[in-house]
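First the structure, in the form of structure tokens, and then the observations on it.
With one protein chain removed, the remaining protein chains of the complex are shown where they sit.
Moving on to subunit A:
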């Protein structure tokens, strides 16, 4: 049995940032991560191995009605390895809602400003260079102009993608082989390790427990061997699904009545439009623009300029057999826009009889309305730019998994107090997207980084 001041479960966005702050303050930290460490030299090449090697369940995790596919990374760096690294601050709409729900007064643009400043200072942020925008992005921008919608270039955590050398960033969905994307192994995690944090990879935590003077973590190594550790502070940062599953498996639902409640995922729906001339959406920067439209925001959606590699596209396109294959042959002629819904209706997370995570998440009529309004805008954009045919993606996707351990005033409303500690616990904290009280409708990563700093400050204060 080995002892640490703090153990962080999950080396993703939240975990890496909280570990960096705790280690910097002198705590002896252990980070436990289920996934492997991969560097730019050994990221899987291509979608097939990328899905299989970098995601939980091979990238195929569905809600109970099998209408939404949820993606969560399983690799050192977590979501920061596979995400698009779009880093956005929350606006008043999102923060006012959080403040109202939690009573936490620093949920305001002013209150968050210093945290955002620190988070941003810890990574390299660049605007995606519009001069390299591909035709998919140009169609997006043109359509916005045609329809009178507002959009703007993306802010991304990257240090230079060398587009002049002909790099196609869609490849970096399975790890950035240029070391440009500001994944945590290049940033916060690296700082934590340099300051002396320990990192145990390929080790899945199976249960946690809180004893009188310490916390316990029971985990399993890749070869099946169980290991256990003791620590003072225990920080859940296994991502929304991971942290919820862990507490459910450890039997905490009795202590936390709201455990697993309030699950959000910004459901996204992809639309493909075929153009006569090749679009070549796979080339250059993966994305260049995002919607910046007050009307969209009010209607509860945003539009993203995206694309999908071949397997993803094949799964999204309608049709079967030869008809489908012929559409695939026209892949270079497709542009793609995605509607991301700011979901108002929460889902919930449970364990099935066999101990498997069960994700109940549906769109209610309000959220369907939001999706529909988004599609109406997409359709106008595509039509105004000369699309020949529009295909709706066959199912929704959830990439921003949030909630289940929401920050709240009372245990009936959530699982985590304003100091990021679980209700009724003395030493167990959460510091990942699971603490989000609701769906902000904005990319979450930067805020996860900011909240992890706040959580670290509370953990240090409690430990004193």
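Quick notes on this one:
We adopt the following convention: a contact is a pair of C-beta atoms (placed from the backbone, for glycine too) under 8 Å apart; a residue touches a chain by one contact, two chains touch by 3 or more; residues count from 1.
We take it that contacts and distances are computed from a predicted model.
Missing chain, UniProt protein name, picked from "Aldehyde dehydrogenase family protein", "Phosphonate ABC transporter, permease protein PhnE", "Simple sugar transport system ATP-binding protein" or "Sarcosine oxidase subunit alpha": "Aldehyde dehydrogenase family protein".
Touch with the chain omitted from the figure is made, among A:15, A:143 or A:309, by A:309. Listed residues A:331, A:416 or A:460: the one in touch with the omitted chain is A:331. Here one chain is not drawn; of A:228, A:298, A:364 or A:389, the residue touching it is A:228.
Summarising the interface, subunit A meets the missing chain with residues 1-2, 30, 37, 39-41, 46-49, 51-53, 55, 57-60, 62, 64-67, 69, 76, 162, 165-168, 170-172, 177-179, 185-186, 190, 193-194, 197-201, 206-207, 216, 218, 221, 223-228, 230, 278, 282-283, 309-311, 313-315, 320-322, 324-326, 328-329, 331-332, 354, 356, 362, 394-395.
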